[in-house]
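First comes the structure, then the notes that go with it.
A single protein chain has been omitted; all remaining protein chains appear in their positions.
What follows is subunit A.
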Amino acid sequence: MERLSQFQIKVIFIFASVILISLSVFSYLRINSLLKSSEMLNHTNIVKLELESIFSRIKDADSEQRGYVLTKDLAYINQFNSTIREIRKRQKRLEMLTSDNYSQQKNLEALNVLIEKRIVHMNAVLKDVKADQTLKIKKERWLVARAIMTGLRQQTDKMVNEEQFLMKLRTKSLVKETALTPLFTISLIIGSILILILSYYGISKELKISNTLKSDLENKNETLDLMNKELESFTYISSHDLQEPLRKIQTFVTRIIDSEFENLSSNSKTYLIKTNESANRMQALIRDLLAYSRLKTEIFPVQITNLRFIVEEVKSTLEEEIHEKNVQVSLSGEKNVKIILSQFRQLLTNLISNSIKFADDSRQLQISIDNKLVKGNETGIKNFNPESSYSKITVSDNGIGFDPEYKDRIFEVFQRLHNDMNYKGTGIGLAIVKKIVENHNGFITADGKIGESATFTIYLPA
């Protein structure tokens, strides 16, 4: 199955987000322009209404003026004045409504001039009639009035037309602007739905794969658990069941050695002693192998410990051998090490008893332990962080040494450099040492000179 990469998933989601964002922007713009066009329509209608109502008021004023001229009733004058006030109000409102439009303002000025003219004319007629109740207005004067009214009508129509034209123009451009929007919106919606469906499939496929992997992993973990349990039962078998018959062999052999030894032939005595030694050796092997296999499973936290404290402990554990061979153990350098206490104690015990085992009997055995702090780049070990600090612990002796050719092999399980029966051992001690160093994420090297010395250098993270 092909898997979506992290990058592909990112691209899909960025793409979907961009589409959704543009969708929202376009919808917003569209709604905005719809609002604008309805506002414009509204504006145009109001302007139209105002214009019409001004014109009709002027006509009202005109008829009131005529009413006075005919009847001389003062009520007409009052009516006339309030109509004029009304006209002034509407003029002001129109001024405000057209404030955003220069040409309409010009038109309005022209309209206002005409209105002014008409009002002045009407006032003059009224004034003359008031002064002389019998006055007959000449026909020419009425003709002038009519001409002004015609002008007014024309100017009003002009303005209404212009307003309507403007509205058409604006709506047209808006329609042009928004004509594409529905199509675009729909395609965007379809696109984003498609992307959603695609990503649903992609992600569910991804989930399926990861579920498969997860169950695979769980199966493997189960198998691993099972294997671990088998290993544990093997450990138990070797620790208990294998040791049981061995212990019997040892016990019965020693039983004979203890009580029947005198009755045996000298050959039998030798064979029995050898049998006992072999049994003891096998026991040591089982014990060490067990210790080695346990090291893999038990991981403890590290703690900062005084090295002198551990050295003293180890010395008291090995007190008998140290005393017997008159071994001198010296310690120098830094005080503390960062270690898993029980394991490091084992490590040091193995190294020191190794030194004692391979002592040169012609001289006093001297074991020197030194502890130094070094930087990773001084150790020459590739895996170490060059900037970090490491404890460099050296354990060196003046024993029989070894050929440096074997300096790697001595850490392998069951590798023994000496066939001489004088140097008995299981061949696991140094393998345990190496394992412990690895448990500390450290590194160990060995160096030696035949007949002179052996040196073990341990680097541990400090």
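Following the convention adopted for this analysis, a residue touches a chain if its C-beta (ideal position, glycine included) is under 8 Å from a C-beta of that chain, and two chains touch if they have at least 3 such contacts; residues count from 1.
Here is the rule we use: contacts and distances are computed from a predicted model.
Asker: As a check of understanding, state which of "NADH dehydrogenase subunit M", "Acyl carrier protein", "Nitrate ABC transporter permease" or "CheY chemotaxis protein or a CheY-like REC (Receiver) domain" is the UniProt name of the chain not shown.
Answerer: Answer from the record: the omitted chain is "CheY chemotaxis protein or a CheY-like REC (Receiver) domain".
Asker: Looking at A:33, A:91, A:112 or A:243, which residue reaches the missing chain?
Answerer: Of all options in A:33, A:91, A:112 or A:243, contact with the hidden chain holds for A:243.
Asker: Of the residues A:33, A:63, A:105 or A:283, which one touches the chain left out of the display?
Answerer: Among A:33, A:63, A:105 or A:283, only A:283 touches the chain that is not shown.
Asker: So one chain is hidden, and I want to know which residue out of A:100, A:258, A:320 or A:387 touches that hidden chain in the complete assembly.
Answerer: From the options A:100, A:258, A:320 or A:387, the contact with the absent chain belongs to A:258.
Asker: Given the full complex, what residues of subunit A touch the hidden partner chain?
Answerer: Residues in contact with the chain left out: 239-240, 243-244, 247-248, 250-252, 254-255, 257-259, 280, 283.
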